[in-house]
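All protein chains of the complex are present and in place, except for one that has been dropped.
Let's look at chain A:
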Amino acid sequence: MNTVVVAQLQRQFQEYLVSLYQQGFLDNQFTELRKLQDEGTPDFVAEVVSLFFDDCSKLINSMSRSLGRPESVDFKQVDSGVHQLKGSSSSVGARRVKNVCISFKECCDVQNREGCLRCLQQVDYEYKMLKTKLEDLFNLEQQILQAGGTIPQININ
């Protein structure tokens, strides 16, 4: 094991993870999620976020259909979708996605179709952005493991 390479990768990983928190992509709940992962469940975080992104995709598609025709918007359905999205984004620590959901809910409450469409677009952007960021993060994890190192536990304060 090349300890220099491992140390370098570990530092890269740490810096990247911290930056994701600093830029508001992730919040404390993601830290909680990482606590649930251990040697017995090494892919837990990756699996949960994968479920989350699948959910995002499905919910965004169905909300898009509901918002489709201006004369017959099913706001109840949209509200249900936003609620679900808010819940799951909150559970995984997807801070930006969750925050868009808050605005999204407000637009839904006043039946503002234009506002909803804007929020829908934003939520779509945010989850895809987060997906890319986390893919990069998991990639770094893999590199560390392949180089024979361990994933650092990081305290985000």
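Definition applied: contacts are C-beta pairs under 8 Å (C-beta built on N, C-alpha and C of every residue); 3 or more make two chains touch, one makes a residue touch a chain; residues count from 1.
One rule holds for everything that comes next: contacts and distances are computed from a predicted model.
Enquirer: For the chain not present in this complex, what protein name does its UniProt entry give, out of "Golgi apparatus membrane protein TVP23", "Response regulatory domain-containing protein", "Guanine nucleotide-binding protein subunit beta-5" or "Protein YIPF3"?
Expert: UniProt protein name of the non-displayed chain: "Response regulatory domain-containing protein".
Enquirer: Which of A:41, A:111, A:132 or A:146 sits in contact with the chain that's absent?
Expert: A:41
Enquirer: With the full complex in mind, choose from A:80, A:99, A:112 or A:143 the residue touching the hidden chain.
Expert: Selected residue, touching the omitted chain: A:80.
Enquirer: Touching the hidden chain in the complete assembly: which of A:9, A:26, A:63 or A:92 does that?
Expert: A:92
Enquirer: In the whole complex, what residues of chain A lie against the chain that is missing from view?
Expert: 29, 32-33, 35-36, 38, 41, 44, 47-48, 51-52, 54-55, 80, 83-84, 87-88, 90-93
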